[in-house]
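This part shows chain A:
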Amino acid sequence: MEIGLNHYLVLSTILFAIGLVGVMRRKNLLLLFFATEILLNSVNIAFAAISHYYGDLTGQMFAFFVIAIAASEVAVGLGLLIVWHKRHGKIDLDQMSTMKG
Partner candidate 1 sequence: MLDHILSILIFFPALAAMFGFMIQKDSIRAYGVAVATIEFVLSLWLWFAFDSNVSGMQFMEQLPLIPAFGINYILGVDGISLFIIILSAFFTMIGIASLTDTKNVKNMIVTLLFLQMTMVGVFAALDAIVFYIFWELSLVPMLYIIGAWGGPLRVYASVKFFLYTFAGSLVMLVGMLFMAYFYYQATGMWSFAILDWYRLILPETFQLWLFAAFFIGFAIKVPMFPFHTWLPYAHGQAPTIGSVILAAILLKMGTYAFIRFSLPMFPDASVFFMFPIAIIAIIMIIYTAMVAYAQEDVKQVVAYSSVSHMGVIIIGTFALNVEGISGSIFLMIAHGVVSGALFLLVGVIYDRRHTKMMSEFGGLAHVMPRYATIFGLMLMASVGMPLTINFVGEFLSLLGFYQQSHILTLLAGIAIVVGAIYMLAAYKKMFFGEVTNEKNSNLPDVNKRELLALIPLSIITIWLGVYPKPVLEPINNSVESIVQLMHDKSITQEAKSRIPNLVKGVEISRTTAGEAH
Partner candidate 2 sequence: MEIYLYLALFSPLAGSLFAALFGASPRTKIAGIVPSFLLFVSFVSSTVLLTHILSGGDIVQVEMMTWMATGDLYIPFGFVVDQVSVTMMMVVTVVSTVVHIYSIGYMDHDKGFNRFFSYLSAFVFSMMVLVMSDNFAGLFIGWEGVGLCSWLLIGFWYHKESATWAANEAFIMNRIADLGMLIGIFLVYWNTGTLQYAEAFAAMGDLDTEILTWMGIFLFIGAMGKSAQFPLHTWLADAMEGPTPVSALIHAATMVTAGVYLVVRANPLYDLIPHVGLFIASLGAFVALFAASMALVNRDMKRIIAYSTLSQLGYMFVAAGLGAYWVALFHLMAHAFFKALLFLGAGNVMHAMHDELDPFKMGGLKKAMKWTFIMMTLASVALAGIYPFAGFFSKDLILEVAMIEHHYIIYSVLLFTAGLTAFYSFRLVALIFHGEERYKLFGVHPHEAYKFMLIAMSPLLILAIIAGSFKMTYFEMVTAVLPATEYHVHSAVTYWIMTIGTQVFVILAIAFAYKKYANSSVQVPDGTSVMENRFCYKVLSNQYYIPYFFEEYLVKPYRELSTVFWKQVDLKVVDATVDGIAKAIYGTGEKTRGMQSGNLSTMLKWMVAGTVALLSLAVVFGLAVRYSGEIKTILSGLGVQ
């Protein structure tokens, strides 16, 4: 059996779903970051696969962009996370409700 586009897409979907559940369920900020990374990478897989399928490099280029953005996001995010941890001693999501409207 040859590995085709559909397999990649299914993989991407499964990863996306895992990431989505992670985003919704996780209470730990660090694990939330993991979940977003999974989300982003699932999309990257889809980009790369489709790009290869059409023979158009734009998709792969886009995937690089996503990787770069994800990296910078993590860098900023982790920085904030560490500051938060230093102040409050924990990184539980339910505790962060200063934005209550």
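By our rule, a contact is a pair of C-beta atoms (placed from the backbone, for glycine too) under 8 Å apart; a residue touches a chain by one contact, two chains touch by 3 or more; residues count from 1.
The candidate set was assembled so that all candidates are chains of the complex that A comes from, given by their letters.
Because the structure is predicted, anything quoted here is derived from the model rather than measured.
Among the candidates 1 or 2, the one that touches chain A within this complex is 2.
Of all residues in chain A, those touching candidate 2 in their complex are 20, 23-24, 26-27, 32, 93-94, 96-101.
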